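With one protein chain removed, the remaining protein chains of the complex are shown where they sit.
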Amino acid sequence: MKLSRLRRYPLLPIAVLLAILFIPALFAEWLAPHDPYQSHLRNRLQPPVFWGGTWDFVLGTDRLGRCVLSRIMHGAQYALAISAVGIFVGAAIGTLLGLVAGYARGWTDIVVMRLVDISLALPSILLALAFAAAWGPSFEAVIIVVAFVLWAYFARQIRAEVLSIRERDFVARARVAGGSHARIVLLHILPNVVNTVVVMATLQVGVVILLEAALSFLGIGVPRPTPAWGLLVADGRWLVVSAWWISFFPGVAILLAVLSVNLLGDWLRDRLDPELIEV
Amino acid sequence: QAAGKVVLALDPPTADTNLFWNGTGERLPCFQALVGHDPITGKYNNSELAEEWSANEEFTEWTFRLKKNAEFHFGWGRVTAADVVHSYELTTGPDSTINSIEHLRAASVEALDDHTVVFRFETARTDYAFQHAGRGSMVVYSKAQFDKEGVDGYVSKPAGTAAYQYVERQPGAGVTFERVPDHWQGAVPDFEMLELRWIPEPATKLALLLAGEAHISDLPREIQADALAAGKAIVKSKNPAMSTGAIFNGMYGKTGDPAYRADLPWSDIRVREAMNRALNREEMIEILYGGRGEPVPSWLMDSRNEGYVPELKERFEGMYGYDPERARELLADAGYPDAFPDPTIPIVSSVLSGNPEFGTMAELLQVYFEAVGLQTEIREMDWATLGNLGRSREAYLISPVRNAPIRPTEAALVNFHTVRGTRYGGYESDMSEGLADKLEQTINPQERSRIAQEAFTYLFEQYADMPLAAVFAELTVDPTVVKDWTFPGVSTNSVSHYHLIAAAE
Amino acid sequence: MTRPSRSTPLEETRGASASGELLLEVRDLRTHLDTKNGLVRAVDGVSFRLHSGETLGIIGESGSGKSMTVLSMLQVVPKPAARIVGGEVLYRGQNLLEKNEREMRRIRGREIAMILQDPQTSLNPVFTIGNQIVEALRLHRRDGGGKALVHRAVEALRQVRIAAPEERIRSYPHEMSGGMKQRAVGALAISCGPRIIVADEPTTSLDVTIQAQYLRLLRDLQRETGLAILFITHDFGIVAKLCRHLLVMYAGRVVEAGPVRAVFNNPAHPYTRALLGSVVRADTKAERLEAIAGQPPALWGLPSGCRFAPRCPHADDRCRKEYPPQLRVRDEASDHVASCWRLEESHGNR
Amino acid sequence: METADVADLLEARRLRKHFGRVAAVDGLDFSLKRGRTLAVVGESGCGKTTTAKLILRLEQPSSGQVLVDGEDVHTLHGGALRRFRMRVQAVFQDPWSSLNPRKRVRSLVAEPLIVNERLGRKEVDRRVDRVLRDVGMRPEQARNFPHEFSGGQRQRIAIASALISNPALIILDEPVSALDVSIRAQIMNLFKDLQREYEVGYLLVAHDLGTTRYMADDIAVMYLGQIVEYAPSEDLFERPRHPYTQALLSATLPAHPDETKEEIVLPGEVPSPLDPPSGCRFNPRCPAKLGPICERTTPAVRDGGARGHTVACHLYPE
Partner (left out) sequence: MRRFLAIRFLQALVALLAITLIVFGLTHLTGSPVDALLPDDASQAQIESLIRHWGLDRPLHEQYLAFLGNALQGDLGVSLKWRGYTAMEVVLQRLPATLKLGGLSVLLSIVVAIPLGVVAARHRGTMVDKSANVVALLGQSLPQFWLGIMLIWIFAVGLGWFPTSGQGGLPHMILPAIAMASFQVAALARLTRSAMLDSLRSEYVKLARLKGVPEYRIVWKHALRNAAIVPLTYFGLLAGSLLTGSVVIESVFSWPGTGLLSIEAIRGRDYPVVQAVVILFAVVFLLINYVVDALYALVDPRIRRA
């Protein structure tokens, strides 16, 4: 393998992501030293190995004596699943509406954009609180909230792009060739916004992980005892002084995962879509 | 001696209001009720507005005689029987949300003279003094203020009679009080000012305490150690303030109740016993309460109340003791899991103000249950949702509970073990209903005690719940500011007797 | 054509200031660019002279290095990609390339002003025209207070024939038409009284009738002030109309230079010839246009030989191997030169 | 004209298009015969592109009709519409925006066939190969993406795509103005060659008279949404009638420094179509303005002398 070629890729973020998010998410069953739900009540609140603990629990244990490392590893599954499903749903809805609004313009556009306004104006966390209060915290509720929060951003961005793309001559050419509206939207316009969707989706992974963590922190994320990262931080937050490792390491996992995803998203954006200005 | 301000960082109350009858019975430091409590024993005494009280033979008439010199704050005058009648009417009005309001209601109320009030009932009410004491009690407002300013007056500056008087409230943030100059009882609290500050986040409470911004806080026990390590101290209620455990909801066993489900795993007494035997209570008390809790054989029974059965304590180890082996046998015997269409045991994890341990308790239950082969699932829900399920009689789940503080036996039995106790769907059966009814109708103390004992023994033998421990209310204090606080642990939120907060030198 | 002409024939202007002072001499200017495709020799040994009152045209295809040449002169090449790697830019005897940034700032705008291609983008959309002119004046002509500067800005607008300049000075760029904006850019350029104006394709984005107006304006301004104009274009028509001297650039190099008439009458380089041949004419109907084969070259990894060789019908091995020297073209104009190995032969073919 | 008896390939009748208050196209009449070229010339914003779009059915006219082969384009549907899509194609100005960057050359070129005809893969490939060769490209380039080509090559791809369905009419909206000087001639020659080979009619949109002389048989000069002069190409260049046409002609640049020409510099700017002048729309800038009549009355279309030469100007008697 030529090194110079490798250097063109953001190796560090990819490595971190693999180590923190993907490998644990896929192989936690085999990699994690312990069952993440298994309590070792005699080993409660054990510090990490370099803080006077044992190799058995490398990153220490929580207040029920569960292995922090194993829980973080399994938590990656939830981070990944929620991001993947939530973003997929949000992006799909948003992209579709954005495409339709930008292409059709007129009334459709106005209606969709007002919906976007409404969605942006409703504070997402409050919405989640209400959801959770109505149906109890659940994986599905988190996905719904994530999708609800995200779709509007996608719709806005995609619509703006479609508005300019539809004025490009190739769209006119496709119509001159006799293509139907559906064909034009799906075969000509959609491929031109796919990059944007991909870049935005990547950049949103961080947002979603943080949102999930915030929801868990408020007690309205995925329910206990699921080792979702946000819940892990929230669970240990009282004990920051005496058992800092319980929330510190999940916090670090969130930080690193989000940071790497963002770096990757940046890199993707530079590669795929230098014009996209999105945060 | 005269110290400045003491700040209490506390969980936000369920209802944050000066209008006592719109709350859940948490009493503000500026108010007093008719009946007081001894700060150490928790027994009723005349330290508040009533000089003395008595009931007639049939317990259908209760008479309270007021102290003559009791005086409202801000110059609203002496406390009279009219104020009591006025407060009674307010408190039992249609918008009342207060605890046990039905128990407070009387057939009629009458001011016999300026300082005598009589409550009359259609049936016997043996426990009526309780309704005017620490928990779920009625506090006395000034009628003069109401006549002049209406409810708005109470909202902006309610006059009470206690040693602290109201200064201001920031809704959702806290309430401030100040020492009453020349209090009618001659009480002189150590602190000039008293601030209750609502802090939902335990870590923030701890930080406040450590930063010296708050001096007393109801920290969860889990982090008390951190505060102790930083030189803070613990003050405890003088008596156990509550008894905790977990209950089997959804046991709607009264004959003919359509909500009854025989196929629930815990409808089978063997499963109930197995679940009880799965619990290592010593370890749980260690984890949940840092070892500072007394195991109890029945979480509703208390030596201070009617119907205490001392033998249950001895029988406890034999029937409820930690024995996973036996638990497994029992389960096998009951045919668990195959005999049940839905063998999963749902455990509620909830946040209840004042009970930060409930979440952990749910997880612990899960750990122990799974260790003996029970299948479990944790359901997070808030208190309101749980209550809603109970009320619609669909609460098929296991939930941590507390009996806080100890309430009279009759009310406790009715609440948790009859159809009338609407909020929970605890263990109900013809037997429990019958015993509760009988208790209500009986006025003879010996007879009552016997019935209550029978009820507790019955419930004990039915494995009607999973008792855990009697625990004290514990507050973490800054010893450089607060030396001590003597309170009996009898109010809804456990604390009372604010005027006894003692300043450090 | 029966109508009498309404304007001075161009001929007069061209002759009028024939022997001005030598203002600018560029010698062997070289600018390199680092791009992701590799090193681009965007300007590769360009030399020319410019006298006062003279108009020098630089012509060439897109990407041939015209803009980069003049930007290098003023040292505003895109950083950090571009480096000026050699040559001299003598402005009235001083080498500008040896000056530091502060000294250069006093040259830019004050001595040598520039008009960019697209008035749409070259005016700052958030400031009024007046603001933008006054800013330049404040930088270079501190004499007089704010009022005087505004007055001078109004004068500049008047000079470029903008109607009601007192009001226009408060307009934002978007409130003006394209032609008016380009005239405002012109006003900005002349406001500080420069000796040289560099106009980088100032009319490409204008309509034909507006372009005619603008060219006439430039010529009038030149006559009034004795300015020297360096006019960049890719249109022979403009050169024919406006310029006295001409520089033909191809891939970063000057392939032919000389008096306009000499080059038109006697184009020596095959590229110049081909370009002239491919111009569509309005005066006669052509049966067929002479097209240049192939595509303009990419500027990275250029061959060592003549850069036009791949498209040149006359190219031989030597052309492909070695870059040709600059030779004098044998005709009446003494300063007509071209870089071609086969100058004699190919030229003779004509 | 010798082709007078041949039916019109394209005809516009009182064609009008308003965008809100803007009358982008304001009553156009013109016609085009098979195999010939009509150029529409005028300055920016005069409505050329709108005209092109109306013909292509990309915009709906506010009133008036576009007839192709005698059929009203805007009432077509079903099979007739598909036939229309095959017969009428377009090449746009900007080769960078007119090719979908995400598609390979093959599918770009084959698009009209794929949409309108059911042809086998083989047949499509064969036709793509052929048409690519016709526009001077190599068939193997069909696998590439547009960004791998220069502007001139991209324009060739666009032309190939326009030709593949054997159209009778191609609308050319400023097809060379974005190209480099050295490339323009190639492309214009190509258009000429293709016209001869395919017998296709062109409607050429341009903003400068010079480039049209080589291409067009007839020229329509537009000003602010209206045709001010309409004539066979040679006649127009030899005897321009309308003062605006004359100004346009004089503004074309000389081909040689010695070429002298009457220079008419028009004062002022092109007025905003939002607020067009009354009467003759050219009157505020007209060097030959007669007087109030020009401001008041819209000039009717008059005979411009030669056959097929019409002009809308008060200078000329009715």
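Letters A, B, C and D mark the chains in the order given here, with residues in each chain numbered from 1 onward.
Following the convention adopted for this analysis, a contact is a pair of C-beta atoms (placed from the backbone, for glycine too) under 8 Å apart; a residue touches a chain by one contact, two chains touch by 3 or more.
Everything quoted here is computed from the prediction, not taken from an experiment.
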In the full complex, displayed partners of the excluded chain: A, B, C
Residue among B:101, B:124, B:269 or B:319 that touches the chain left out of view: B:101
Residue of C:135, C:155 or C:290 touching the missing chain in the full complex: C:135
Among B:80, B:298, B:385 or B:462, the residue in touch with the chain that has been omitted: B:385
Of A:58, A:163, A:210 or A:272, the one touching the omitted chain in the full complex: A:210
Per the touch definition above, residue among A:125, A:163 or A:272 touching the missing chain: A:125
Contacts of chain B with the absent chain, listed as residue ranges: 12, 14-19, 22-25, 94-102, 136, 151-152, 154-155, 170-174, 197-201, 203-204, 207-208, 210-211, 213, 351, 382-385, 387-388, 391, 411, 414-415, 420-424
Touch list for chain C against the chain that is not drawn: 74, 76, 80, 101, 104-110, 113-114, 116-118, 121-127, 135-136, 139-140, 172, 174-175, 185, 188
Chain A residues that touch the omitted chain in the full complex: 110, 114, 117-118, 120-127, 129-131, 133-134, 206, 210, 213-214, 217-218, 230, 233-234, 237, 240-241, 247, 251, 254-256, 258-259, 262-263, 266, 277, 279
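Basically, only the chains that are shown with their structure count from here on.
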Euclidean distance of C-alpha centroids - chain A vs chain C, Å: 53
Averaged-CA centre spacing for the pair chain B and chain A, given as whole angstrom: 43
Where chain B and chain D are represented by their mean Cα positions, the distance between them in whole Å: 88
Residues of chain D engaged with two or more neighbouring chains: none
Interfacial residue positions of chain C with respect to chain D in the complex: 1, 3-7, 9-11, 61-62, 177-180, 207-213, 216, 234-238, 240-241, 260-261, 264, 274-275, 277-283, 285-286, 288-293, 295-296
Chain A residues within the chain B interface of the complex: 37, 39, 41, 44, 63-64, 133, 136-137, 219, 223-225, 237-242
In the complex with chain A, residue positions of chain B that touch it: 202-203, 206, 220, 222-223, 225-226, 229, 280, 283, 287, 349, 351, 359-360, 362-364, 366-367, 370, 378-382, 384-385
